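Encoded as structure tokens, the structure appears first; notes follow it.
Here the complex is missing one protein chain, while the rest keep their positions.
Showing chain A:
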Amino acid sequence: MKNRLLWPLLALAALLVLNLVVTPSFFSLRIQDGHLYGGLVDVLKNGAPTLLIALGMTLVIATRGIDLSVGAVAAIAGAVTCVHIGASGDAGTAFAGMAIALVLCALLGLWNGFLVAGLGIQPIIATLVLMTAGRGIAMLVTEGQIITVNNDPFRQVGAGFLILPISILISLAVLGLVALTTRKTALGMLIEAVGVNPEASRLAGVRAKTIIWTVYVFAAVCAGIAGLMISSNVSAADANNAGLWIEMDAILAVVIGGTSLAGGRYSLTGTLLGALIIQTLTTTVYTIGVAPEVTLVFKAVVVIAVCLVQAPKARAALSFRKVATT
């Protein structure tokens, strides 16, 4: 397990060192109005939605699945909440809106679970349905407009601070909760068993379908909370662009963290590292002044490098060279 996390840790350290070299002020922290500010805090704050979605994605991937619809679900959550809040400024309306949004997200997760576990459709296709249709639903909810709100309690979710950004506190709380429920109960082991061998698990009496269903609901709720953060951070719901491509970042985070897309063994700590790497990378692109037109290419190069050092073949070649030179 430690060995598996070594490479992501090194990659994260390397990125941070790169930032330190380019912008020496990157690590400096200052407290202003009881808030912590600094480059690292920005990474955490902006990485919170990705981390949250990646957590849900980790469990889905552990069951051999994948959920492409999380970005669209995030957009729906933001849209529903903002439309419900409207011009209101009070906390009650904000919380009601968020509650409605999350219940709706859970229903969308049920839908994904129904397609995958109930009907046996391949996860990538099953969730592609909602990935495409979800944006449309969000558009219907917002009637094609960008809905802006001015509601202070709602703004706290994505932009607020309790010394640290509230969004990262929420994500870390969910991480802790997931770690506890999966590792202190038997859920984690059962999820892994279903991911490694669904038929053997069924014949051993595991409720394989129920477990698969549950992880999709969880992933959708995570996506919903992430959507609230994204929307709250800008006090607006943008059906087209909120959470766009975030599913890709989340999947990358999971894979970089060492969880195999083939299902089975998963690592929540790995996913945390993966999400931090992705976000640090995005931040780095800005801080070291990569030209906007090559940003995506730069990201791709780093991701390929991280994946390569984790690939058994590449690692074997690497260690062979080490042996040969010494």
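Throughout what follows, a residue touches a chain if its C-beta (ideal position, glycine included) is under 8 Å from a C-beta of that chain, and two chains touch if they have at least 3 such contacts; residues count from 1.
As a convention for this text, contacts and distances are computed from a predicted model.
The chain that is not shown carries the UniProt protein name "Sugar ABC transporter ATP-binding protein", picked from "Small RNA 2'-O-methyltransferase", "Sugar ABC transporter ATP-binding protein", "PQQ-dependent catabolism-associated beta-propeller protein" or "Na+/H+ antiporter subunit D". Checked against the full complex, the candidates A:G34, A:G120, A:G205 or A:P292 give a single residue touching the omitted chain, namely A:G205.
Which of A:M189, A:M248 or A:A317 touches the hidden chain is settled by the complete complex: it is A:M189. Taking the whole complex into account, chain A touches the unshown chain at residues 184-187, 189-190, 192-193, 196-197, 199-207, 211, 264-265.
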